[in-house]
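Below is a slice of the complex: some chains, not all, each in place.
Just so it is clear, A, B and C label the chains in written order, and each chain counts residues from 1 on its own.
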Amino acid sequence: MRVGVITFPGTLDDVDAARAVKYADGEAVPLWHADHDLKGVDAVIVPGGFSYGDYLRAGAIARFAPVMREVVDAAAKGMPVLGICNGFQVLCEAHLLPGALTRNDKLHFVCRDQWLRVENTETAWTSRYERGAEILVPLKSGEGGYQADADTLAELEGEGRVVFRYVGGNPNGSRNDIAGITSANGRVVGLMPHPEHAIDALTGPTDDGLGLFLSLLDAVVSA
Amino acid sequence: MARVVVDVMPKPEILDPQGQAVANALPRLGFDGIASVRQGKHFELEVADDVDDAALAKIAESFLANPVIEDWVVRRIDA
Amino acid sequence: MTTDTVKNAENTPDQEQPYKELGLKDDEYARIREILGRRPTDAELAMYSVMWSEHCSYKSSKVHLKYFSETTTDEMRAKMLAGIGENAGVVDIGDGWAITFKAESHNHPSYVEPYQGAATGVGGIVRDILAMGARPLAVMDPLRFGPADAPDTRRVLPGIVAGVGGYGNCLGLPNIGGEVVFDATYAGNPLVNALCVGAMRVEDLHLAHASGTGNKIILYGARTGLDGIGGVSVLASETFDDTAGKRKKLPSVQVGDPFTEKVLIECSLELFREKLVVGIQDLGGAGLSCATSELASAGDGGMRVYLDRVPLRAAGMTPAEVLSSESQERMCAVVRPEDVDAFMAVCAKWDVIATEIGEVTEGDRLVITWHDEVVVDVPPRTVAHEGPVYHRPIERPADQDELRANTPDALPRPARDELLDLVKTMAASPNLASKRWVTQQYDRYVRGGTVLAQPSDSGMIRIDESTNRGVALSTDCNGRYTRLDPYAGAQLALAEAYRNVATSGATPVAVTNCLNFGSPEDPGVMWQFEQAVKGLADGCVALGIPVTGGNVSFYNQTGATAILPTPVVGVLGVIDDVRRRIPTGVGAEAGETLLLLGE
């Protein structure tokens, strides 16, 4: 399994995403924002950080990077794509996922260990979880409030496309406590919390996040 | 060179925690009579004379604002 | 507009110069004239005045800080690869790894503009660590504020915390600890100390020097603007009549751009990896004045700088302003001529502006030109290292005895049934309450190496993923104890940080400090300072670990009232396997036995 991990100027969690891929026995392939091809990878992770400083809006500048054009094309053909935190923001800006992420309702950056409920286990990134399972992973963001218009929210809920929901307190004002969503075909997933920081109890609160990367292994092998 | 202003505001139906925080703080600071506050972004651009209104609209819509959550207004300023 | 050149200075020896407004004393100005054999140009005056300031020259503290080196034994020095005098101390932690760490203060700017002051404080210390050739790995932020319920604390505290977090989070540096302490003496003078720790392979240690005639000086990073040159604008008044009024109002506030710094870090690390750098210096306080004079005086030749090549952000800047600008996110490298193209290519990859602004020359002068005219021609050591040295008067404060006589013995003992209330009062007091409101705004997870962070006694990061070797860090200081007895107070700070590191499972190996005090012109403050330095140094001898560097911040006072003497001490420890860390806390399992060690 070869998984591309994109680095934009200002990306921070690319090393963590690559490490998580390795923990799941995959090979992490570095992709540079200016690349015009995906080097034959089986899946792509858009990691967290502050691409281009998050100036203007988080993800607004990154979505125009050459490598994102390739990601959009590949996603259309069904390649699994995971956006974590800033990566989620980039995927929304690139219209691979609906809605937008806005400033936290309390206006502060929040770093905390956050409980999430896994609500959809049919995606390329969540098949290893049990439906309704609660997992503990770090959340660290200043613009994590998920917003979408009423129709979009109804569609996401109706189609079961809310993948992760905050439990034990909504940390940022997200509509419907949404922490992560998926595309209509279940191949593209974006979430604000950081599963790649929860792969080893030595450096994270748990290893609950490993499930996403192991799920991908199944998705790629069975494809 | 022309001067252009673009104002970008959260859509009315979108939560605006920043504006709300300002509105809540004002009475505490002794300023009364402010019924509501909304906060957005203000851009000032210097553009070449051959940049037409269509191009400016495009820049605002596809880049400066996120139409999912924001409205925007483009104005040319007379020098 | 005419530029004050060396030739012009020679021809107009009697021209009045605003040296007093720039903070120079009569005898200091006379000494500059003696060194140069003429009056300084505006640009030279700007350079000397910032470099001879208390902040850059350590003129009041130098004679005392010597005591750290004098008391450091060879045995203590054994693991030290760079010590006091370098940008930051460096220690060998085994397996070929070297750790560099240092703390610095950004107190006054954080009072004026809390967010940007704190943000640029973090930015500055991170560049110090980078300039040693290391990858910055984590930050810590010992903070002091006025009373938690004071109105100004509401302005200062949220801004400072947001600034530390905003900048550090955006750089991808986990925040692994710090302090939040409230006391009335900090009300008009909060303390923002920032510590950064970095790691490198021992052979990659880069020291700041500009050796090798013909080597090029390359300035890279952000453009140079009017940031932080409030003081020097008095020089502009003579040449810039109509705008002078406006310029004078320039605030000495610098605005940070953490994104540019993040890119600068990755770009610099790639330059080091490709071995394209002979020497390097960060640009912090005193900007190019500091970088050029320090690089030149640490090298084996002279230096020539074409100042008009510096990329500017503002129109009409004078040479003095360019030299004094404190624009952030800039570095200065010494590069072999044959490596310049490769150097530029790496910078282009990262979209970092890089400009060849000069070269190392034969001889021993630092010569700076502005459109082909010489505006600076000085022996660089006289700017960087041979500033004034003061033996300030020292006197034990008159109220010291009275203060010490006022012991807890005079206080009523709480009755048994009052104890619970007392405990509750204590737990709810700002100095003992949870610091989560602050620490929750800091990313402690980024880059996946954080093994311990808040609320642990010390922060711990893994340095090597293959061996699990790591380091632990703690900073501490109790200003109230230090006020009562500066000698013992500094030792208590050291002992507390030492214990915090030891209890996490690491072996303490080195010490840094950030010594925050009132005005050195107050003999009582100088006594506190002298005592604290002695106490800390003697304590280090007793524990057998060296002070590898530090920072002094004087003039922390509001009117005549000095802050509590606050010698913040940071202790670094090594642990050969971070999986054996000891987390803080008791009661994780039923049946644990509590043991009290010591008296």
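As a convention for this text, contacts are C-beta pairs under 8 Å (C-beta built on N, C-alpha and C of every residue); 3 or more make two chains touch, one makes a residue touch a chain.
Note that the structure is a prediction, hence the values are computed from the model and not measured.
K.L.:
In the whole complex, which copy numbers belong to the chains shown here?
P.N.:
A x1, B x2, C x1
Just so it is clear, only the chains that are shown with their structure count from here on.
K.L.:
Can you work out the whole-Å distance between the CA centroids of chain B and chain C?
P.N.:
Roughly 39 Å, centre to centre.
K.L.:
How many angstrom between the C-alpha centroids of chain B and chain A?
P.N.:
29
K.L.:
Provide the C-alpha centroid distance between chain A and chain C, rounded to the nearest whole angstrom.
P.N.:
37
K.L.:
Multi-chain contacts only, two chains or more: what residues does chain B have there?
P.N.:
Nothing qualifies.
K.L.:
Which residues belonging to chain C are in contact with no fewer than two other chains?
P.N.:
As it turns out, chain C has no residue touching two or more other chains.
K.L.:
Can you check the complex and tell me which residues of chain C touch chain A?
P.N.:
Chain C reaches chain A through residues 162, 165-166, 169-172, 257-260, 262-263, 266, 350-351, 439-451, 462, 465, 578-579.
K.L.:
What residues on chain A touch chain B, complex-wise?
P.N.:
By the definition above, chain A touches chain B via 56-57, 60, 92-93, 98-100, 102-107, 145, 147-149, 173.
K.L.:
Residue numbers of chain B touching chain A in their complex, please.
P.N.:
For this pair, the touching residues of chain B are 10, 13-15, 17-18, 21, 63-64, 66, 68-69.
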